[in-house]
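One structure, as structure tokens, below. Some questions next.
One chain of protein is taken out of this complex; the other chains stay put.
Let's turn to subunit A:
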Amino acid sequence: MHEKTLAELSQALQNKTLSSVELTQHYLKRIEQLDGSLNSYITVTAESALEQAAAADARIAAGNAGPLTGIPLAHKDLFCTQGQRTSCGSKMLDNFISPYESTVTQRFLDAGAVSLGKTNLDEFAMGSSTESSFYGPTRNPWDTDRVPGGSSGGSAAAVAGRLCVAATGTDTGGSIRQPAGFTALTGLKPTYGRVSRWGMVAYASSLDQGGPMARTAEDCALMLQVMAGFDAKDSTSVEQPVPDYSASLSDSLKGLRIGLPKEYFAAGLDAATSDAISAAVKQFQALGAEVREISLPNAELAIPAYYVIAPAEASSNLSRFDGVRFGYRCDHPADLTDLYKRSRAEGFGAEVKRRIMVGTYALSAGYYDAYYLKAQKIRRLIKNDFMAAYEQVDVILCPTSPTPAFKIGEKIDDPVSLYLTDIYTITANLAGVPGIALPAGFANGLPLGMQLLGPYFSEARLLNIAHQYQQVTDWHQRAPAGY
């Protein structure tokens, strides 16, 4: 049953050819058998999953089920789940049992979905490989010597390894799209403000956005339908009606204008990925789309701007982890300063500390204008680039990363080369626009990803385009050997 998509399993549950308890047991068993090699889960909540499954079966029997009722999912361990450990992949929160439920996970509970557990991530979502987790690296099911991408690498590996039907992720600089590309999944980063951030532990508040990771665009549509919507508890949440994302999946692509940013097809892009996208362009043309070259002239400034803004916000967001009220506290602090210093020095990993240092520096008196303010100006320019581009085209097509999944350990000691893997994804976060990543081919057995970026609140259109592409291709149907 794990070869089926969310949409197919939903049908099976509704038709009662399958029960949620059976399905949940099946996935729990797979996790037990296979996750030892992947390390995609930090916490497996078997007991509550089976209770939820039983409740879902009752709900289906009573006839008041929705499409997600009874579907076993996994949540990135950045979403607070009441009564369960919410670790953020950090030693700092290894002992943290959340006293409340995030809006996103609450919506899934309300929809009757089953949660199998919490997935691994780069510590506090800071990374592109899921190697910086306190709980060890997650491995890519397509090649377990390789990373699954990050920071939502646990969710990516769990969905790709068929250890859950679909999962939630969060995307601050590409953390949904890049791992989706590395594992042949479909992953959507919604418009900033589309999905509530209440209960989603903040990395960089102005960039963070939760979204779905699944096997197909159709599945992502079903997931987003649950996640999206205004939340009075999040002041940056946007009060905008949520369309029926499944309703427009079958719309024609005739007349669709696709732009290829020339800056993204220059030096540094892996040839196989470039070829895969060229092939995808032909597919889109065959589906009736027009493709033209466009320019995002300030794209090259995105990485430096991101690595000022995100660490600046992070340095402030992570100040609350001080050993006073929750989380890790050092042994026998001599005094208050010692409590702060050692709790934070011992509780945070290297990459988190690096970003706190960078961000603290960028916000310091005398440097603020040169770094933070300048980065904000670049952010404005990048946003303007997108607005100008969307006057010429409906969506932008580009790679999700310069290369396919790299080897574990290959880049971990070279932070800058690791930062560069986000070069194609970061701009969407800086501009706040939505993007969907989907598989575009394979090279040497490794998935190649591409992404479509659209204007604000164009999620329905992006899902429609991805779905139409998936009607004429089968990359998304391939499963990694042994899973």
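Everything below uses one rule, namely that contacts are C-beta pairs under 8 Å (C-beta built on N, C-alpha and C of every residue); 3 or more make two chains touch, one makes a residue touch a chain; residues count from 1.
Following the convention adopted for this analysis, contacts and distances are computed from a predicted model.
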#### Entry: Protein name (UniProt record) of the chain left out of view, among "Hydantoinase", "ATP-binding cassette domain-containing protein", "Carbon starvation protein CstA" or "Aspartyl/glutamyl-tRNA(Asn/Gln) amidotransferase subunit B"
"Aspartyl/glutamyl-tRNA(Asn/Gln) amidotransferase subunit B"
### Query
Looking at A:320, A:380 or A:407, which makes contact with the chain not pictured?
A:320
## Note on the structure
Given A:11, A:48 or A:206, the correct residue touching the omitted chain is A:206
## Note on the structure
Across A:234, A:251 or A:346, the one contacting the chain not displayed is A:234
## Note on the structure
Across the whole complex, the chain not displayed is touched by subunit A residues 79-80, 86, 88, 93, 96, 98-100, 102, 197-202, 204-206, 232-236, 312-313, 315-316, 318-322, 324-326, 336, 340, 360, 363-365, 368, 372
